[in-house]
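Left out: one protein chain. Kept in place: all the others.
Moving on to subunit A:
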Amino acid sequence: MSKEATENDKRKRNNLLSQYYGITKEKDVENLFDVDGKHFNADAYVDKLVQETSLKQLIDKEQELVREIQSLDSEMQTLVYENYNKFILATDTIRQMKSDFKTMEDEMEKLVQDMSQIATFANSISSNLQDRRQQITKLSNIHELLKNLQFLFDLPTKLKSSVEEKNYSLAVKYYAKSEQVLKDFGDHPSFSGIQSDCQEIVTTLRKCLKDQFVRAEVTSRELEESVTLLSKLGESSTSLALEFTVINKGRLEKDLDDLSSYTTSGENNGEAVLAFIEKCCNTALNNAALTIATFNNIFPLASAKDNEGLIDMAVDVINRLCPVVKTKVVEIIGLEMSEGCCLSLVAALDKFHRRLLAVQRLLMSDNQWSSILITDVAQIISNRAAENLVVKWTQELQGWRDSWNNDNQPHGSVKFIEGALIEHIHRTLVALTAFVGNHVTFSQDYQFRQTFGRRHVREGVFIMSLKKLSIMLSNLCNATGKDNASPTLILVLSRVAIDFNQNLAQSLLSLIEEQFDIPAGFQGDNLTPISAVTAEFRQASQTLLQRYVQSESHVLVQMIRKSMDSRDWLTTSEPRSVRPVIKRVLEEISRVDSHAAQLYEEGSRKDRSSDSSRRTHHSSSRMQQKSSWSSLGPSQLDSSLLNNIQKLFSERIDLSGTVEPNKGSVVMAVIKICLKGFLECVRLKTFGKYGIQQIQVDCYYLQLFLWRFTFDENLVHSLLDEILSSAVQRCLEPVLMEPGVVELICER
């Protein structure tokens, strides 16, 4: 039992140890036979060895085991020895440490004693020094005060010197430092002296600053400095702002005056305008901008009211500047405006416009200065352009009138005159296009383009000048005396007027619409319709044509009348030929015909027989009739009754001045008036036998040749008949010639 118990204890201890050292139990069967294993069972081993091995092996085994046991013994002995030695050494060390600690304790005690002694000494020293330190602080305070006083006493001198050196900012700094002190101790007699001195100097200083403030050529930096300093000296910012405003106003007004009395130095107009605008921008506008900028700089906290004062002032200046610029620009550019001039003018205006806009932004004003100014100038310029154009045209027309050569061919002259007229208006328009150039800032404004294009160019220049032109053309008709225009010129001009009526005016308008951004054919906005202009040209051409007819027929009628007056129709001799004047009249009519044919269409003829032989026959038969009734003699038949009956069958001759713009109508009108004049002359005369025969010959001759010029030969016939029948009535002895003889005479 005890053995088992010991065995259990042992196992228990082993377990605990193996647990501690982390060794796990190997319960393998072989281990029972491993000599070095933990579970070695000596008995089992021996049994096993005896059973399994031979004797020799046993003996060997026994010897081996003995050797092993002996080596193990010796090893154990060595280990024990070594451990013993180490123990001995530890014991010695502990003994030594015991004695060392004893000494250290003693030293520590001694140190505590020393420290307490030092503390006692230090306390005594500090208590001794306390009084001294207070005294030193007092002394240093007094020193500081004395230094300040020294500064105060020196202040007037310093101020004076710095003022003299114009180092105003230093002076102000000094003064600002001492101002409060002086104010506080001003009652004290010794200080009051200083104060009054200072006051005096500061007054000077202030004056100097104000002078600087007012001085004309002061830069804005200096100005800013003086204002800052003055405000430090206690000037109220309101009054300073006011003063600033007033001063700058004066300065700007001087600029304005300079500008209004600006005179050019006789340069090219365009350059002069540029120079003027340059000056405007650099003086008035620039200064205005600068003033505002400076103001904002130096019075950043200015009240709204002060600000308003300044802005009002600036607005006022610009308000006055604009008219000055307008007047001057218009004055400088002068009446003669070339294209280059206009370009320069526009460039100048544009520059001004941009500068003004910049200033306007500064002012935060929404005034329409520049656009009003530019619109005004544009209007004046376009008016002037229109006037110039009209003047040019007038000169052209006068030139043609005075230098007209009757050999001029009408057709070429029309082209030439139209070319010259168009050339002038083109030039004017080209000059005006400068205002709507792409690079021009102000013309980007839709409102401006619209007003300029529609009101000024289309209405003011185009419509107005064309109306004037049509009036000029018409007026040319009314001139008499030396201003009288040649009839051929009048005919030419009537064609010019018609061309304007038919296409020139319209094509010019299209050009304008294209160049000035007017919708093609645009009619709204109270624009004058083109038809109003073309109608005037039609009217003018009508007037001119009528005038042409009048002048030509005037000459012819005069020839006829003179020839009638110069002959005694009662006693004239028997006709042998057609009177030269009649031939001359026919020549003139054929000239009129050829001129008119160059310019006008033929016109519609009433059906005219082209068979001239039949016509001749026809006319001779008429002649036959006539001689037959005249042979009845006046006694047999009441001539006036006959006259009236004849009237019933003839058309009433329409002499009304309406002349169609075609060749036939023009020539016909001339012929009608001539023949009617002939008729009137005949009625004033009394004829003898040969007298009436001469008229008969003349009428027949006219009849032979006039038909080719007219599309209404019946009218010519009825007029010629009337002439002859009037002559018959005015004849004392109405015996007409034999038609054959008449024909013979005429064909000779």
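Note that in this section contacts are C-beta pairs under 8 Å (C-beta built on N, C-alpha and C of every residue); 3 or more make two chains touch, one makes a residue touch a chain; residues count from 1.
Keep this in mind: contacts and distances are computed from a predicted model.
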| item | value |
| --- | --- |
| Record-based protein name (UniProt) of the chain missing from this complex, from "Protein TSSC1", "Spermatogenesis-defective protein 39 homolog", "Coatomer subunit zeta" or "Sorting nexin-1" | "Protein TSSC1" |
| Touch with the omitted chain, as defined above, among A:Arg13, A:Lys138, A:Lys166 or A:Arg683 | A:Arg683 |
| Omitted-chain contact residue, chosen from A:Gln558, A:Ser577 or A:Asn714 | A:Gln558 |
| Where the missing chain touches subunit A, by residue | 478, 480-481, 550, 554, 557-558, 561, 565, 570, 634-635, 638-641, 643-644, 647, 652, 655-657, 673, 676-677, 679-680, 683, 686, 729-732 |
